[in-house]
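Of the protein chains in this complex, one is absent; all others appear in place.
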Amino acid sequence: MTGGTFDKEYDEIRGELYFKDTHLPEMMRLGRCMLDLEIRTLMMIDSLEMTAEDRELIATNCARSPEQRIVITHGTDTMVDTARVLAERVAGKSIVLTGAMIPFAFGSSDGLFNLGSALSFVQVLPAGVYIAMNGQCFAWDNVRKNRESGRFEAER
Amino acid sequence: MTGGTFDKEYDEIRGELYFKDTHLPEMMRLGRCMLDLEIRTLMMIDSLEMTAEDRELIATNCARSPEQRIVITHGTDTMVDTARVLAERVAGKSIVLTGAMIPFAFGSSDGLFNLGSALSFVQVLPAGVYIAMNGQCFAWDNVRKNRESGRFEAER
Amino acid sequence: MTGGTFDKEYDEIRGELYFKDTHLPEMMRLGRCMLDLEIRTLMMIDSLEMTAEDRELIATNCARSPEQRIVITHGTDTMVDTARVLAERVAGKSIVLTGAMIPFAFGSSDGLFNLGSALSFVQVLPAGVYIAMNGQCFAWDNVRKNRESGRFEAER
Partner (left out) sequence: MTGGTFDKEYDEIRGELYFKDTHLPEMMRLGRCMLDLEIRTLMMIDSLEMTAEDRELIATNCARSPEQRIVITHGTDTMVDTARVLAERVAGKSIVLTGAMIPFAFGSSDGLFNLGSALSFVQVLPAGVYIAMNGQCFAWDNVRKNRESGRFEAER
């Protein structure tokens, strides 16, 4: 978990969006997910504020983890940048990044759909770095976020 | 679409559960799904009421469809039975059955998670018949529904 | 609390509606309700199954309660019958019955609206027995449930 829209909450006192805790355990419960998972929260930030150091931290954790298959929840704005760093730094593992356009806490989120998608792709795809959004899976070097539509698409 | 808990609605006049229309288009919109899909409703029934003729109809539709990759939403109670019929009757296609334990209309359903999962597995798995539930994917001949826990599990 | 659609849950193992616990404390939290309330669950049943003894029990509890203002959550089908018994048996108190057409657990319920309505009417209305549904408040002897529309209406 790294944060992103996925895990944004509404602060009713200040009327702002903020990060509290990850909703992942609740989402696993909702999805009746029976996969044997290890959940780790590395940071809880907006991906527009993610620094090179943050990406190093994610890459290092992926490389050192005993797991061969990893899903990363991430803000959509710079998800492609993090995927590139991971492709350069982590070898021999299947890594799928996913996120959400609408916070899970808002009730009508795409997050649960994307999580089901990412957890499924990661189980069957060969080693590599991918982005799972909009029901699709993109290789890290052939994807961009369309800022106007908010959708991910292949570059070529 | 064949119905199942997935698409059950609450009839507020009679206080009963019933089938109206499929929620699939709404779920695709929630999931911001950009896959190019052909959606067809074959029936809208409880899978406990599904007959051998109904399963024939599903198999025939899968066999005749021009699509190579097919997701079937189905009640969970007899999903395994339908998978067996499909494995006998349809060759050379990737078919993934999925369903839900909680109706989508109830707000906290596993349906959106399962749909994201099934649509992802079907894109990458080789020809065969599978069941995608609980974040996992099972081959048609190695899965059963545990009636007590409501979870799907491998038989061996 | 006496049950009713208000508190129906979906049993995901058996695919049926049933009663577990009341959702009232959760609804009070959602509504940020700061009223000083005493909550008591007398029964948790479908109002079609409510007997004369059940109505006696409700009336006795209302009469013996130290509270002057009482809200009763109740299935809508026989709410008018219970209101009549209360009007005969309990004097000098403001009693408002309310319910829901859609279970609270289903996410898009009228229950939260009706609860806010009933708790408000009960604070200002003079002693008497009333039904608060559909944003309106009816005297116990001038109300019926329209079985076709599912709405409550004045009889004259």
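Things to note:
We call the chains A, B and C, going by the order they appear; numbering starts again at 1 in every chain.
As a working rule, a contact is a pair of C-beta atoms (placed from the backbone, for glycine too) under 8 Å apart; a residue touches a chain by one contact, two chains touch by 3 or more.
Keep in mind it's a predicted model, so treat the numbers as computed, not measured.
Just so you know, the chain we are not showing touches A, C across the whole complex. Which of A:Gly15, A:Gly92 or A:Pro126 touches the hidden chain is settled by the complete complex: it is A:Gly15.
Looking at C:Ile13, C:Leu35 or C:Leu48, the residue that reaches the missing chain in the full complex is C:Leu35. Contact between subunit C and the unshown chain involves residues 27-28, 30-35, 101, 107-110, 112-121, 123-125, 132-137, 150-153. Where subunit A meets the missing chain, the touching residues are 5, 10, 12-13, 15-17, 46, 77, 101-103, 105-108, 147-148, 150.
Here is the rule we use: only the chains that are shown with their structure count from here on.
Chain centres here are Cα means. That of subunit A falls 44 Å from that of subunit C.
For the pair subunit A and subunit B, the distance between C-alpha centroids works out to 26 Å. Residue numbers of subunit B whose C-beta contacts span two or more other chains: 101, 107-108, 150.
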